[in-house]
Every structure is written in structure tokens, then in C-alpha cells.
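Removed from the display is one protein chain of the complex; every other protein chain stays in position.
Our next item is subunit A:
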Amino acid sequence: MNDTLTIWTKKFMTNRSLQWKQMVMDVLHPGKAMVPETEIWEKLAKMYKVTPDVTFLFGFRTHFSGGKTIGFGMIYDSLDYTKENEPKHRLARHGLYEKKETSRKQQKELKNRMKKARGLQRPMLCCQKERLQIHR
């Protein structure tokens, strides 16, 4: 942990209906490049006395000539609420969500085949691949 890392929080607001606390964060890191996210999680968690897995950060922009970065942070009330309310790409940064790696080309081909089929033929096409796998 860098000793010279300072975090100021501004515009703190509690959102009761979405169960989070949001704020604007000023990260001061004089003489260094921007620190990795994990360190800021821990620092924020210590400040607000929560675990680092409910802290989420985004939108960090470093000012010209370095030293200062401004971004946004959110602290959730509990892990269940984060799974409900947080967008998937941010959950993925914490490892709580895995994005499905489907081939884009295959998806488009399937879609075009489905356009040609009519009525109940469509779900047959959709499940065709899985059926083939099961049979094997």
C-alpha cells in the first residue's frame, strides 16, 4: 500500500431505494502513475468500515501532468444488493460475473436461419445444437 495515496470523497449521497452510497472520489498519487483499483477498494473499505467486495469504482480520469485522478465510487449495503443493482461489467471486474463467450458469427448465422423458419420450427433450430450434443 502506498503511503502517499490520498483519497478525498465529495458529493456523498445515500440512495436508499437502490441500497447504495455514491460519491465522487479525488485520488491523489503525487509522483506516481495511477494506482491499481484493488488498493483503492481497500482504502475505501477501511474509510467506510465495509468489506472491499461491496465497493465499486468507475469513470477514473487522470488530470494532465499527473498526480490527481477523479472518479466515482459506490458502496453497497450488502452483496445481495450488488448482485441485483450493479451493471454486469462492473461485477465482472470483481469476479462476480462471467460473460458468456459466444461466437458472434455463429449467433448471426443462427439468427438468419431462424428468419427463414416458420412457427414451431424456430425453437427446434435453437435447440438443435444442444440436442446434438446430448445425443453424442
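Here, a residue touches a chain if its C-beta (ideal position, glycine included) is under 8 Å from a C-beta of that chain, and two chains touch if they have at least 3 such contacts; residues count from 1.
One rule holds for everything that comes next: contacts and distances are computed from a predicted model.
Missing from the rendering is one chain, named in UniProt as "Neuroguidin" (options: "Carboxypeptidase O", "Neuroguidin", "Alpha-endosulfine" or "Cyclosome subunit 8"). Only one residue in the set A:22, A:62 or A:85 touches the chain that does not appear here, and it is A:22. Against the chain not shown here, subunit A presents residues 10-11, 22, 24, 59, 61, 72.
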